[in-house]
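Note that one protein chain of the assembly has been removed; the remaining protein chains are unaltered in position.
Naming follows writing order (A, B and C), and every chain is counted from residue 1.
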Amino acid sequence: MDASTEELLIVTIARLLHGCRHVAVGALSPIPGSAALLARRQSGGRMRVSVLGSRQWSPWSNGGVELFDCAGQGRMDAFFLSGGQIDGQANVNLVGVGDYPTQQVRWSGSFGSAYLYFVVPKVILFREEHSRRTLVEKVDFISAPGSSPANVYRPGGPYALITSRCLFHFDKHRARFRLTSVHPGHEVAEVRDNTGFDFDLPEAVPVTAEPDPGTLALLRGEIAGQVADPYPQFAERLFGVPAAGRAAAP
Amino acid sequence: MDASTEELLIVTIARLLHGCRHVAVGALSPIPGSAALLARRQSGGRMRVSVLGSRQWSPWSNGGVELFDCAGQGRMDAFFLSGGQIDGQANVNLVGVGDYPTQQVRWSGSFGSAYLYFVVPKVILFREEHSRRTLVEKVDFISAPGSSPANVYRPGGPYALITSRCLFHFDKHRARFRLTSVHPGHEVAEVRDNTGFDFDLPEAVPVTAEPDPGTLALLRGEIAGQVADPYPQFAERLFGVPAAGRAAAP
Amino acid sequence: MDAALIAGSVQELVAAIPDGALLCVPRDGSGVAMAATRALLRGGVGNLHLLAVPSSGIQADLLIGAGRVAVVEAAGITLGEYGLAPAFNRAVRGARVRLLDATCPAIHASLQAAEKGLPFMPLRGLIGSDLVRHRPDWRQIDNPFGQDDPIVLLPACRPDISLFHAALADRQGNVWVGRDRECMTMAHAAKTTLVTVEEIVEFDLMADARYAPGTLPGLYVERIAVASRGAWPLGLTDRYPPDGEHLRLYARAAASEEGFARYLEEQVHGRRAAAE
Partner (left out) sequence: MDAALIAGSVQELVAAIPDGALLCVPRDGSGVAMAATRALLRGGVGNLHLLAVPSSGIQADLLIGAGRVAVVEAAGITLGEYGLAPAFNRAVRGARVRLLDATCPAIHASLQAAEKGLPFMPLRGLIGSDLVRHRPDWRQIDNPFGQDDPIVLLPACRPDISLFHAALADRQGNVWVGRDRECMTMAHAAKTTLVTVEEIVEFDLMADARYAPGTLPGLYVERIAVASRGAWPLGLTDRYPPDGEHLRLYARAAASEEGFARYLEEQVHGRRAAAE
């Protein structure tokens, strides 16, 4: 296989972003970020990409609230969420493991998830580690719920879940995941063994399409250079783009 | 009498502002504005004065909403309102005369009155024309009410009403004006004849104190120069301060 | 960035404003697009719902006098030191416009609700004002965090078009509004934002630490046209003062129907049309 796992994930996510006008990505999300930059290039530059916390890729001038206002206005088509735990109803947990509040494993906190998951139409869940530890039957704490009663205002929600093993899409009506494809070298049985929740699947599960040589060349060339601004360490490790020196002293 | 009517009004209003930390004035209110600048000087510079629309005296950097936010935060101790009509309950009308909406006399509109009258502790009503046309029994349209039921959130409200003839204070509990003093050369009977509403008064009504020579000199000297920035035409007319040239062409 | 971002002319820019639009404009001196307003008057648009943030002067008076406005939503319509707005006042007397009288912070709050994707925003004050009696779209509730504490809720207002004038834009569509921050709120809240600017700069406004804080990101801007002295006869913050002589001339002319018609002919159509 020519493409690395990271490259496969980037190209697969880029495909999910097709048609979006504006995609926002977190500062610590190099794979989704690279996917967004690739998708932007594939759109002929029409797609806007915002990388939170990046100077060059951050279009905000109204403080930290603007990202959320912008999403609330319907100006953000896609966003990425992860989770220490994600369950079969697409509930995400960014808070911790065990009984809240005195949790023995405590993560950062919910950040914007309890809002953005409701208002961004295409929320893509991305979690590389695909295990029964991360993909659980029921999360210990719902930072943001995967679905809502019909009367709750919710133009947004989960669209897909991508891991190092496979790609799921979320079925809003059934409030369940459906396996879309397994990545090259992985098996449906293996996915089932490593997933803590039950999911739907077609009779024959396709293999995730590998990047074509043109896309791979684009990614490794032009896009790798763009990725180096918000994600210098990632660009250096994955594409060998030399990181610019960064020094600071008090 | 040494002081002009305008100067008497300025000095009398300045007295009402004593103890305020922050006073805001409209761009088209030269007499209250001059009074605020005089009061600021008398406070040793501790009082802040904001003149809406003035560059030099305008402390805002968050757009037009900041004035109202600032008042809502309790950071504005005094403000001035006028009215095409003011009635005996201190209701003000900035909208027009006759049946709304098809009024035969239409004024500008209510501007911020329906908010600031509620949240600024010391609202000073200023209307030079003291007649039964301006001081009416009942306003035709309540832009902002002079008093509110006890359960309505209202840290602010009317404090005094000053005209070319006299000074009233507003009694919140009785929701009525009480005559404080008549200006030199004016009579209580004349005030009554020219006022459309009933008001309270003490047994002996004092004469409004005339400016002392020191205050008058301060006003005509140092303060006149400051007044010229936000109110150039007024400063030229009243104090003989030459207006800076203002030219503009398309 | 869209090649069509920068329109060839102000006339082309305002062609995007449809009949019946909810058109949102700033107060005098804070970026009123007067050149675009004249272009609008030279076109055929009508039946506008004009929302002033929070007040308007000659811009509203011209549009109303020319019969282009069905609804006026404002906290004030006035020529300021040049007097009341004559065409507006005639239209009120003649019942030729529907009035949505408001108070300044209510207009800001309604736009901020739209800016935040909220259905409403609360606002203190208001209770007992006749404004509330004539605004059935405003609701009063009992503050759930208080006890017997009435408070007014204002519905979100999402303009079809926000139209204003600013000093600078760049080729990415970023617009420097400087201190006139209500223009930023207007753009965040609107479906479409059209901007005229004094000039296009050849650097990225968002990349400059000094310009960025006063810059509306291109994300919110549909289209831009250059209009040198585009706020005239009004002023533009930190660029030029209003033309008091012209505003006085307007106030005198607009005092009569005939004078207003003559002003339109001379200052909007006629030779002015050729010059702009």
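Here is the rule we use: a contact is a pair of C-beta atoms (placed from the backbone, for glycine too) under 8 Å apart; a residue touches a chain by one contact, two chains touch by 3 or more.
These figures come from a predicted structure and were not determined experimentally.
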Legend entry - Per the touch definition above, residue among C:Arg42, C:Arg93, C:Arg139 or C:Arg248 touching the missing chain: C:Arg139
Legend entry - Residue among C:Arg68, C:Arg90 or C:Arg124 touching the omitted chain: C:Arg124
Legend entry - chain B residues touching the omitted chain (full complex): 22, 45-46, 48, 55-56, 59-62, 68-75, 119
Inset, instruction - In the full complex, which bits of chain A touch the chain not displayed? Write them out. - result: 27-28, 53, 60-65, 68, 72, 94-96, 100-104, 106-119, 141-145, 148, 151-153, 246, 248-250
Legend entry - Touch list for chain C against the chain that is not drawn: 116-124, 139, 141, 143-146, 149, 151, 153, 155, 177-179, 181, 209-214, 237-238
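What we mean here is this: only the chains that are shown with their structure count from here on.
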Legend entry - Centroid comparison with chain B (C-alpha atoms), farthest chain: A
Inset, instruction - Give me the ID of the chain with the smallest distance between its Cα centroid and the all-protein Cα centroid. - result: C
Inset, instruction - Determine the centre-to-centre distance between chain B and chain C, using the mean Cα coordinates as centres, and give it in whole Å. - result: 29
Inset, instruction - Calculate how many whole Å lie between the centre of chain A and the centre of chain B, each centre taken as the average of the chain's C-alpha atoms. - result: 59
Inset, instruction - Would you pick out the residues of chain B that each touch at least 2 other chains? - result: none
Inset, instruction - Would you please write down the residue numbers of chain C that are in contact with two or more other chains? - result: 184
